[in-house]
Every structure is written in C-alpha cells, then in structure tokens.
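Handing you a structure now.
Heads up, one of the protein chains got dropped from this complex, but the rest are sitting where they should.
Up next is chain A:
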Amino acid sequence: MMEKMVFGRYIPGDSFVHRLDPRSKLIFVFIFIAAVFLANSTVSYALLLAFTLMSIFASKVRIGFLIGGLKPVMFLIAFTFLLHIFFTKEGDLLFELGFLKIYEEGLRQGIYISVRFLVLVLMTSLLTLTTSPISITDGLEVLLNPLKKVKFPVHELALMMSISLRFIPTLMDETDKILKAQLARGSDISSGTMKERIQAVVPLLVPLFVSAFKRAEDLAVAMEVRGYRGGEGRTRYRQLKWDWRDTTALLILLAVIVALWFLRG
C-alpha cells in the first residue's frame, strides 16, 4: 500500500523535467493550476489533457505507475463524474433506462470536470515525483524571499521544513522500534474495539514524543556549536541554476495559455 503511494514520493531520474530548476517547476505548476480554469470547451480540455500527457512523457515517469498510484483519487474522479451524469438535467436526452436518464449536458459536464480534476492531480504529482523534497524547499525559500521585507521568516520556515524532512525516516525507524518493544511487552494494537485500539496507541506516542524532544534539543545544541545564528550572513551550498530548459518550459506554458484563450468557447 505504502509502496504504491504516489503522493509526495520522489523518483530520482535524469529527464528534461527532472533537470528543471525547482523554481521554474513551482512557478510552472502554480500558473498551470490557474490556467486549467480557463478551459471551457471540448477542444480546450483536449489541449489540457494532451499537454499534461506530453509533460508526463517528458518526465519519463511510467504512466501506468502514475495511474496505479493515484487509484484513491481515481475513485473520487469517477464519483464526481457519476454525480454530474445523473444530476445534470439539461440538453437532449441521450439514454433512458427506467428511472435513469442521462442528458447530453450532464455527460459533457461530467467529462469536463473529471478531466480538469485529473489534469490538476497529474501535474502536481509530477512536480513531487520529479523534484526531491529538499529541492522544493530550496525553490520555495528563494521564491518567497521577497516576503522577508514584511518580516516573514522565510529562512526559518525553509530550515524547519528541511529538518522535518530529514527526520521523517529517523522517526519512522524509531516508531517501528517502539512498536516492537511494546508488542514484546504484550501490547496489542491490531485487535479489540476501536476504543481499545486508540488506547493502545498512547504507549506508542508517549515515548516517541519524549525522544523527539530529546532529539530536537541535541540537534539545537549541535547546530549552535557549528555556528548557526539564523539566516543573517549565511551563504548557500545548494545553488539553483536557471538555464535554457527553464525558460523553454515557461515559454511552452505561455503558448499553451494563449492557445487556451483562443480555444475558449
């Protein structure tokens, strides 16, 4: 189950999309999300879908893997599709079976909304699949930099994010260890009533919290010893490089938006 999840997973690679600067990818996805709402005709939705498939192709992520991993979302999309089909009663009647009546407009709206949803989910997944979490953090830090003028703690936020990301596997291991230790002491979290199971989680969470605080304290001391004094006067080891790929990607997006504008019904 966990292995198949696509959300938030990063798959290292060397494709055109992988090599884009995280900044351009972030800008790209944000503009794309807004642009999706421009589409309102069959041609424009077809264009969106085609463009998304092209992006997936450029990222060399296997489409089967992507669809397989997004199964939970597919259910949601199917559900909204059915809702539209059965409850929109406009246009010509296409099909009738007892009380079931499907109208043309319903079918159209159902398909539009599903495509819109699908395209949004695919594009955002593509961002996280081809960009390591740490690069996303770097990109965000640079993009949010102007907010420093209004005293928004951009550097601190980025550091917090990167440290949390860094400690996720460590804390996962720890949880596993504590779970096994509690199992060895006869605790049982896989049977019993809902209430009993929730209660059995407490002896798991308490030691986990205690150790997380201990780790945080140790880490703070280690950072201080290594000269950490906040963002002032710090240099960056991770350099972001904007090259022709990034400009190309954004220009293509611009072309798609212009096309969308003219294809609006």
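By our rule, a residue touches a chain if its C-beta (ideal position, glycine included) is under 8 Å from a C-beta of that chain, and two chains touch if they have at least 3 such contacts; residues count from 1.
In the analysis below, contacts and distances are computed from a predicted model.
K.L.:
Any idea which of "Acyl-CoA dehydrogenase family protein", "TIGR04222 domain-containing membrane protein", "Cell division protein FtsX" or "Energy-coupling factor transport system ATP-binding protein" UniProt assigns to the chain that's been left out?
P.N.:
Of the names offered in "Acyl-CoA dehydrogenase family protein", "TIGR04222 domain-containing membrane protein", "Cell division protein FtsX" or "Energy-coupling factor transport system ATP-binding protein", the one UniProt assigns to the missing chain is "Energy-coupling factor transport system ATP-binding protein".
K.L.:
Quick one: say which of A:64, A:98, A:186 or A:233 touches the chain that got left out.
P.N.:
Among A:64, A:98, A:186 or A:233, only A:233 touches the chain that is not shown.
K.L.:
Of A:29, A:58 or A:165, which one is in contact with the hidden chain?
P.N.:
Spelled out, the listed residue whose C-beta touches the missing chain is A:165.
K.L.:
In the complete assembly, which of A:147, A:183, A:219 or A:251 touches the absent chain?
P.N.:
Result: among the candidates, A:219 touches the missing chain.
K.L.:
Which chain A residues would touch the chain omitted from the figure, given the whole complex?
P.N.:
The list for chain A reads 132, 134, 162-163, 165-166, 169-170, 173, 214-215, 218-219, 221-229, 233-239.
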